[in-house]
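For this view, one protein chain was removed and the others were kept in their places.
After this line comes chain A, so read on.
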Amino acid sequence: MDEDVLTTLKILIIGESGVGKSSLLLRFTDDTFDPELAATIGVDFKVKTISVDGNKAKLAIWDTAGQERFRTLTPSYYRGAQGVILVYDVTRRDTFVKLDNWLNELETYCTRNDIVNMLVGNKIDKENREVDRNEGLKFARKHSMLFIEASAKTCDGVQCAFEELVEKIIQTPGLWESENQNKGVKLTHREEGQGGGACGGYCSVL
């Protein structure tokens, strides 16, 4: 099943507690929504293979706990990530204000600087919005990130967010190619079988 996978990418989801990181991930991987999803402890992990422009990429997505106390633990998992999804809750301004802290954290703990960052404003289905879309846009532009607003509940923008992120990573060849030789997180399979079909796709990317 992994034979035609172009590459495995490590994606990280971070943000304040309760902004819906795990829900976004669950929506993306299982296409379900559970309003009563337990608070994550430490880090959680999910895998999904997606196809972008005809290239299959396997995503190893690390979902982190947002609680302050866990923050001494989770940054260790920032290592080797190629993409980061930074989530805030559009109905809670404090989660938006704290974004700067998270960026600092990223800067401190990420081992590479060409990593692709995406800002996601979650819970747009809710009525009591506190953070305007434009504010999110402005923040993302200032820190050269991708930006999208989404709702894990209604499914708005979720798929799109992940696809966009992966596409961007694949467009940055230095970012993922080397990762194949790099001993990143190894999944159950190693993506060595780059058969003929995959090769064709490989060329069209570059």
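Of note:
In this text, a residue touches a chain if its C-beta (ideal position, glycine included) is under 8 Å from a C-beta of that chain, and two chains touch if they have at least 3 such contacts; residues count from 1.
Assume contacts and distances are computed from a predicted model.
UniProt lists the omitted chain of the complex under the protein name "Rab3 GTPase-activating protein catalytic subunit" (options: "DNA-directed RNA polymerases I and III subunit RPAC1", "Exosome complex component RRP46", "Rab3 GTPase-activating protein catalytic subunit" or "Anaphase-promoting complex subunit 11"). Looking at chain A, the residues touching the absent chain are 16-18, 29, 35-47, 60, 62, 67-70, 72-73, 76-77, 79, 92, 109, 111-112, 178, 181-183, 185-188.
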